[in-house]
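Note that this complex is displayed minus one protein chain, with the remaining chains in position.
Note that the chains are named A, B and C in the order they appear, and that numbering of residues resets to 1 at the start of each chain.
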Amino acid sequence: MVFFDCDYNNGCHPAVLKRLGETNGEYTSTYGFDRFSDSAREKIRAAANDPDAGVFFLAGGTQANSTVIDSMLEPWQGVVSADTGHINVHEAGAVEYTGHKVFSLPSGEGENAGKIIPKALEDFLAGWHSDETCDHMAEPALVYISFPTELGTIYKAAELKEIHDICHRFGARLFVDGARLAYGLASKESDVDLPFLASHCDAFYIGGTKCGALCGEAVVFPKGRVPAHFFTRVKQHGALLAKGRLIGVQFDALFTDGLYTEIGKHADGLAAKIPVLFEKYGVGKVFAPSPTNQQFILVRRDAMEALKKDVCFEKWAPAEGGYDLCRFVTSWATADCDMESLENILKAL
Amino acid sequence: MVFFDCDYNNGCHPAVLKRLGETNGEYTSTYGFDRFSDSAREKIRAAANDPDAGVFFLAGGTQANSTVIDSMLEPWQGVVSADTGHINVHEAGAVEYTGHKVFSLPSGEGENAGKIIPKALEDFLAGWHSDETCDHMAEPALVYISFPTELGTIYKAAELKEIHDICHRFGARLFVDGARLAYGLASKESDVDLPFLASHCDAFYIGGTKCGALCGEAVVFPKGRVPAHFFTRVKQHGALLAKGRLIGVQFDALFTDGLYTEIGKHADGLAAKIPVLFEKYGVGKVFAPSPTNQQFILVRRDAMEALKKDVCFEKWAPAEGGYDLCRFVTSWATADCDMESLENILKAL
Amino acid sequence: MVFFDCDYNNGCHPAVLKRLGETNGEYTSTYGFDRFSDSAREKIRAAANDPDAGVFFLAGGTQANSTVIDSMLEPWQGVVSADTGHINVHEAGAVEYTGHKVFSLPSGEGENAGKIIPKALEDFLAGWHSDETCDHMAEPALVYISFPTELGTIYKAAELKEIHDICHRFGARLFVDGARLAYGLASKESDVDLPFLASHCDAFYIGGTKCGALCGEAVVFPKGRVPAHFFTRVKQHGALLAKGRLIGVQFDALFTDGLYTEIGKHADGLAAKIPVLFEKYGVGKVFAPSPTNQQFILVRRDAMEALKKDVCFEKWAPAEGGYDLCRFVTSWATADCDMESLENILKAL
Partner (left out) sequence: MVFFDCDYNNGCHPAVLKRLGETNGEYTSTYGFDRFSDSAREKIRAAANDPDAGVFFLAGGTQANSTVIDSMLEPWQGVVSADTGHINVHEAGAVEYTGHKVFSLPSGEGENAGKIIPKALEDFLAGWHSDETCDHMAEPALVYISFPTELGTIYKAAELKEIHDICHRFGARLFVDGARLAYGLASKESDVDLPFLASHCDAFYIGGTKCGALCGEAVVFPKGRVPAHFFTRVKQHGALLAKGRLIGVQFDALFTDGLYTEIGKHADGLAAKIPVLFEKYGVGKVFAPSPTNQQFILVRRDAMEALKKDVCFEKWAPAEGGYDLCRFVTSWATADCDMESLENILKAL
């Protein structure tokens, strides 16, 4: 069996595990005030070229999204998301559970799949602000995008800047879900780096869980603009780890010697081969081109059964013309031999 | 000045006022346990041909919507609405404020403007239930429609039945916002009456505020299927009136001698003349045909200024081709002479 | 039967009813932007000697409490109340429902029954702020008191000032529930008037429902310090009346020709006779002395049955020594003849 079902089906990168072992016996402060977390924060600030950034470690993506969004919004405000956005679909209504509306905009198509289109955002915000009844409406005060998106696509630097500008023009802010940030930043097609990201949004997080850690996301508030009483909000959301070092140590390892970048490059590189193989052997074709570690393939329905015997992957939805839309994902744990196995399996179908 | 801005810009129908005066000096029980509220409940049950119906009196539409929806949903569930639905737009995110997601479906066009299209609802619910990741998603367990809709249109009996059937096929329930129910039931084009409505949904309310009362909506749970501890939920939502009789007395009057029906007929009849007049004098044209008391007219932009001097109405949005989309509304208080005034004003433009 | 069960068991004061009738036929703006509401606001500002006060009309007490408290607090903050406070007991957890903790302090005894004791408040706030773990705790940022309290007692001007000072010393604010404000201000023992109240708290409301209106409470934010986007918060709480005039007209009447004061004096004057009568005829004795319209009497248990046949009142709790704690309440509707009836009934027991 070869595994392409997701990027969190394994343990952590060996370098992360090693660091957890090395630091295990040391006494530290609690709740994230330990020296490992401090060190990780400093490394992240350096990598983002933002010495004043506020950095907080949370355990997972849905938790980071709902805690950050809730803390950045006033109670009468809501957040704008692509309709395919993770917060709009796969988080069990966690944002609404804290009282905030999710406004959804149609996501783009093709290479814009999963993305908010700047013009559509501008029209939406302009329409809201020119509506005379807007006092009767939740206010769209935050925009949520994912980098990369849930469909593996990425925003170009110019698009990111444009969206950020639009947000600020309408008194809104921009929050970037970076659950798979390593794969976005490392993509060959990306012209966005961490300093650019940090200077073109109001909050983002650096995904750990899906990028080589056992758990953990590093929430970053650029330029020190941390929401009021954020520590208490984290606690209130049940998101404060007593042994905060657990995540601090891991990010300290991920941001040592370029490991985070290396993990992204490795997985992106292998992932790029997947659509090539599917097309080469006629088993499937590309749904929307992805430059990151998630590949969406329209797999021939008549090949699904056989494929499933040897390959672990996710079927997303039935598609037209006898295909099923499927997702194939790589990670730090995907090896060259896994690609060879995949090729042999596809060849034999 | 002639007033077509809305149906709540006046006091209450004289018969309602009279009844408030007659009953004012009497001692009663509180919190809706008074004899006037009891009498109104009995009249509503009789009119709906549902002797077991649970009937509760709330003060306004947003309050009724958010209290009923919150009480009918489990905490992990959400409600489906047309994107134009009142709860999705004009209630300040009140449903989300109680923790529930609003799933929005595109509303129809033309005579289906403001309506959920049964096929689209079926596809949405079927898709949700066949999604293997649905445990990670809020559950669409309630469907919210308005009768008439926010755009004045109405569902035919067959459509209502179809939507109700679809809901139940997918374990969901149907809630009908009847803020303007009088105008829907009394419409010449309606084949829905109160007993049909009561037997084809799981909850609805009979609008008072916009149909001749000073305040108040009568929430009805057919066949006695009242959400658990609904009285306490009403209190928790700040929606329990100490002098519950205030609304009971008004509904007792509205459901005496056919007054509620009469108010609807009166307003619908006058409203039907509005598009005729606009087209007759070339000042505007119909946007979407409405058989109820709200008329949506595309008014010639060059006539707007002059029209506003003498007529009170709402501009909804700019439209193409030199028009503005405007709303004109009648109520119990609209008189024949108001229509004559409107005609004279349009003629003179 | 003579009625002392509560102060909301009747309609509204005749002068209020009259005004509702006189204004009924007039077209107005909606949502509280009508000329009657404007007039009422001006009269309230004048009576409070606070020309900049923000004034909003809500429908009931629980609604006013939960909407104001939620709007004055940040999401990580809570409100301090006496354990007997209405928000802590009889509002179905409405404050917690909007996400805020209610911190309860033991209420005083005797003439301090129902009151927060300034020293206890100071100790609590000082303790909280000196706790090194306070970042892990909800912050007590608002203090809620009732004037009069749920037990009919009132704060002296000096106490009110002391509590207000304590609040501000600890960065908290003071909110006064005035559901029965008329009876507090009119009390012979009160040295607090409306201008004093308005200048010694951060928000309060002038009760209408229990003081002669059909419904409605006038929420006042002294010196124009209205919480951000309060209008939208009111809507979000389901508390915005479309026909806002309904409450505006009533408060306009209540604040014309001293009616509000007169109602308070009338009811307080009659209420003062109740304990005298009970003691005179040996049927009961005073529980805690009340200078307002609610009287708490320890009624002889062996007299309860007979008393209930002719008098409508509430039993609150069993007490020691063969007594039941009962409440007797007067209102605008209580007449001299009701007092005579009560005396005759007690005499005959």
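The rule is short, and it goes like this: a residue touches a chain if its C-beta (ideal position, glycine included) is under 8 Å from a C-beta of that chain, and two chains touch if they have at least 3 such contacts.
Predicted model, so just to flag it, every value in this text is computed and none were measured.
Checked against the full complex, the candidates C:M137, C:A157, C:V286 or C:M304 give a single residue touching the omitted chain, namely C:M137.
If you put the hidden chain back, the residue from A:T28, A:N112 or A:S199 that touches it is A:T28. The chain not shown here is touched by just one of A:R45, A:H200 or A:H237, and that residue is A:H237. For chain C, the residues touching the chain absent from view are 75-76, 78, 89-93, 96-102, 104, 132-133, 136-138, 315.
Chain A meets the missing chain through residues 1, 3, 6, 8-12, 14, 17, 20-21, 23-30, 59-67, 91-94, 97, 209-210, 214-215, 232-233, 235-243, 245-246, 312, 333. Residue-level contact of chain B with the missing chain is found at 70, 74-76, 99, 135-139, 228-229, 231-233, 235-236.
Going forward, only the chains that are shown with their structure count from here on.
Chain centres here are Cα averages; for chain B and chain C they lie 34 Å apart. Chain A and chain B have Cα centroids lying 41 Å from one another. Multi-chain contact residues of chain B (touching two or more other chains) are listed as 91-93, 97-98.
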